[in-house]
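Left out: one protein chain. Kept in place: all the others.
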Amino acid sequence: MKNRNTPPGDLAIWIFIMAELSVFAIFFAVYAFTRANNVELFNESQLTLDRNLALINTLTLITSSYFVVRAVAAIRENNAKHCFNWIIAALLMGLLFLLVKSYEYNHHYSEGINLRTNKFYMFYFSLTFFHFMHVLMGMVILAANAIKTRAGNYTPENHTGLETGASYWHMVDMVWIILFPLIYVMR
Amino acid sequence: MTYQSQSVAKPYFIVAIALFVGQILFGTILGLQYVIGDFLFPEIPFNVARMVHTNLLIVWLLFGFMGAAYYLIPEESETELFSPFLAILMFWIFAVAGVLTILGYLLVPYATLAELTMDDLFPTMGREFLEQPTITKIGIVIVALSFLFNIGMTMLKGRKTAVSLVLMIGLTGLAVFFLFAFYVPENLVKDKFYWWFVVHLWVEGVWELIMGAILAFVLIKTTGVDREVIEKWLYVIIAMSLITGLIGTGHHFYWIGTPEYWQWWGSIFSAMEPIPFFMMTIFAFNMVNRRRRNHPNQAAVLWALGTAVMAFLGAGVWGFLHTLAPVNYFTHGTQITAAHGHMAFYGAYVMIVLTMISYSMPMLNGRKEANSNKSQIVEMWSFWIMTVSMVFITLFLTGAGILQTYMQRYTDTPISFMEVQDKVAIFYWLREGAGIFFLIGLIVYVASFFIGGDEPEATVKDAA
Amino acid sequence: MSETFTKSMARNIFYGGSVFFFLLLLALTFDTESALPELDNRENLTEEVALGKRVWEKNNCVGCHTLLGEGAYFAPELGNVYQRFGNSTDAIKGFIMSRPKDGIPGRRSMPQFNLSDEELEGIAQFLKYTSGINTQNWPPNIQG
Partner (left out) sequence: MYKFIGVRPCTFVYILLMVLTVFTWYVGVSGLSGLSFAFLVLGLSLLKGHLIGDYYMGLKTVSGIWGWVIVIWLILPGSLIAIAFYSAS
């Protein structure tokens, strides 16, 4: 049932989302083509990454995104309290993602691996760090949403602000869903 | 003119145009020196003429920006300027400092100027575009701070609009990033790296905010489109400018001793830098098409549309041409860069200042809304002569640049710089010709202020 | 549901986006700073080189030449002039000293700057130092 012409949330965030997605799309494509010219280096370096931690992080982000979906559903059912709780749960999952990723970074740095080690790590760090900052940004937005929910600013009729934050958060999740197989699995 | 104090903008604009004339005169000297190497040598060597050319550009654009702010801010804030006296005082300080600096360039060798201004105490001279003696730089900071204080206080006591806020952020950023001009480390790589924090973050960062704000102001005034709509798009466009432009700084960090990853970051983000300029073009035409009134000042509307198009071509398209690292490897520091620089500066910043002058000068001269038809027609002629000339300057420099890139960099049997310069001389002659036409266009522009002054104001019917 | 596109959201994105990408620029700047020691040839940055850089600046050399591709495009690139002149600082000094005071009829010529011996040595050492910076293999060939 198609009942609207524009996506949920403020159209301004969708312009922003499109810009962000374009950057990621170019980055992904450039990664793939650079890999095509350095297959051995990429395959070899890829093996040093921790796929288990990446799995945890992927599940974490999907779960977090799901919580945000429930938060929006809750406000539509006029339950601001549940909505708030769902957002907090989503934020905690975001925090878990950051912790796991930081642990991973720390591990790399302790081994002396950084942006400049080789082409693969250049892409690995650039893409994941760029995404890492998006998670941070998304959490700031969600936190603002949580405060507004608490203050009773959202109603079942009007909760565009929450939808805006939710859309951005799902975008961050979706980018990771492509990033995870591309960098950690595909070889 | 709604507020008396807006009139302080007038001397700023007049000096801006006078310096513009000087800039173009020196431009034609430079163009000639490209083909007649000993022209005016050793009295005015190339480096001095170039310094005058670029510094005059920067200074007159700053005069233009300040004049624009002094006109725009009171009107947006719906209040008189905080201190017209301070504005006039700063005008004289800036004008005198600017003229003295230019005279210093011309009258004594640069090394002597460095001695005279005691550059050794706090060395900041001798870097491209930032050649001003340290004392002049300090003067610029003082003028900029007083200026920001003046318009900031005006905003505080009046209405706060998105246009004035964005303009204020842009001008503040301009002052803040200029501070990097005082950081001149011994380490050449660091020197170059932070030099771009002035140059890039100006022209591909905060200046775009200034440009966007002035364009939005003129569009609000001349089209009558709802302010909400224009301001909304202003925010979206400048957001895109900074999103792409900040990391886009990386396109200057490919070959100056910085890590390789800048080639990737710089290429990806600067490839998106044309987007905000494209949006600006769409935005300007859209607003004019949705106009609720026909403004009698058609010249100002022409400038506004022109700046949107030329900024996209010069900054967007010509920038994209050589921004990707694999291309830039061959084109870095050739005439391609010069071609891009000329059209981008003209399209984005020269034309936006001329847009503002075109819009506000009639009121500053006591007219109600617009100049006479006769004057506007002359002004529009100057628009076309200058703009078409600039297109040709850019095309000829691009031709020279492509040949230079091929012969000196790309081919298997590269030949030396000076030999290549001889081989592409025809393009420099053509460029000089286009430059003369530009100068003629500029003379026509200046003439438009003295023509049709005693004729009645254009009305909507006449202009439409 | 009606279309929502508000000025306040556009403003928030402008502020948020700008801060976000400025922080990213700072992070990359920080990383660059830590990478520079391997790239910028600082082990050869002697007193003499520092003096040479001052000479370079005081005479506005960048007003005609490019250095690592930045500057004016009127005279040859100097980032690799040391190699182009056969890895010889003497050749560089000789060239600078021999410029005619009144130029060359009809052609471009470098001015005669009347540099002292100390300044000449400095500028030559500065250009030698510059040629040792890791520029990711730029320029493409010896012609600069």
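Read from first to last, the chains carry the letters A, B and C; within each, the first residue is number 1.
The rule is short, and it goes like this: a residue touches a chain if its C-beta (ideal position, glycine included) is under 8 Å from a C-beta of that chain, and two chains touch if they have at least 3 such contacts.
Predicted, not measured: the structure shown is a model, and the values here were computed from it.
Asks: Kindly name the visible chains that come into contact with the excluded chain.
Replies: Over the full assembly, the chain not pictured touches A.
Asks: From the list A:84, A:130 or A:184, pick the residue that touches the absent chain.
Replies: Within the whole complex, the residue contacting the unshown chain is A:184.
Asks: Kindly state which of the options A:73, A:99 or A:147 is in contact with the chain not pictured.
Replies: A:73
Asks: Over the whole complex, note the residues of chain A touching the chain we left out.
Replies: Answer for chain A: residues 1-8, 14, 18, 21, 24-25, 28-29, 32-33, 35-37, 39, 43, 51-52, 54-55, 58-59, 62-63, 65-66, 68-70, 73, 76-77, 163, 166-167, 170-171, 173-174, 177-178, 180-182, 184-187 touch the chain left out.
Just so it is clear, only the chains that are shown with their structure count from here on.
Asks: Graph shape for the chains shown, where an edge means the two chains touch. Line, ring, star, complete, or other?
Replies: Its topology is that of a complete graph.
Asks: From the centre of chain C, which other chain's Cα mean sits the farthest off?
Replies: It is A.
Asks: In whole angstrom, how far does the Cα centroid of chain A sit from the Cα centroid of chain C?
Replies: From the centre of chain A to the centre of chain C is 40 Å.
Asks: Centroid from C-alpha atoms only, then distance chain B to chain C, rounded to Å. What do you get?
Replies: 23
Asks: On chain B, where are the residues touching two or more other chains?
Replies: Correct list: 232, 235-236, 239, 243, 259-261, 265.
Asks: Return the residues of chain A touching two or more other chains; collapse runs of consecutive numbers into ranges.
Replies: 12, 15-16, 115-116
Asks: For chain A, which residues are in contact with chain C within the complex?
Replies: Residue positions touching the partner: 3-6, 9-13, 15-16, 114-116, 129-130, 133, 137, 140-141, 160, 164.
Asks: If we count contacts the way the header does, which residues on chain C are in touch with chain A in the complex?
Replies: So the residues of chain C touching chain A come out as 1, 3-6, 9-10, 13, 16-17, 20, 23-24, 27, 31, 35.
Asks: Can you name the residues of chain C that touch chain B in the complex?
Replies: Where chain C meets chain B, its residues are 5-7, 10-11, 13-14, 17-18, 21-22, 24-25, 28-29, 31-32, 35-36, 39-42, 45, 49-50, 53-54, 56-64, 66-77, 101-109, 111-113, 129-130, 133-136, 138-144.
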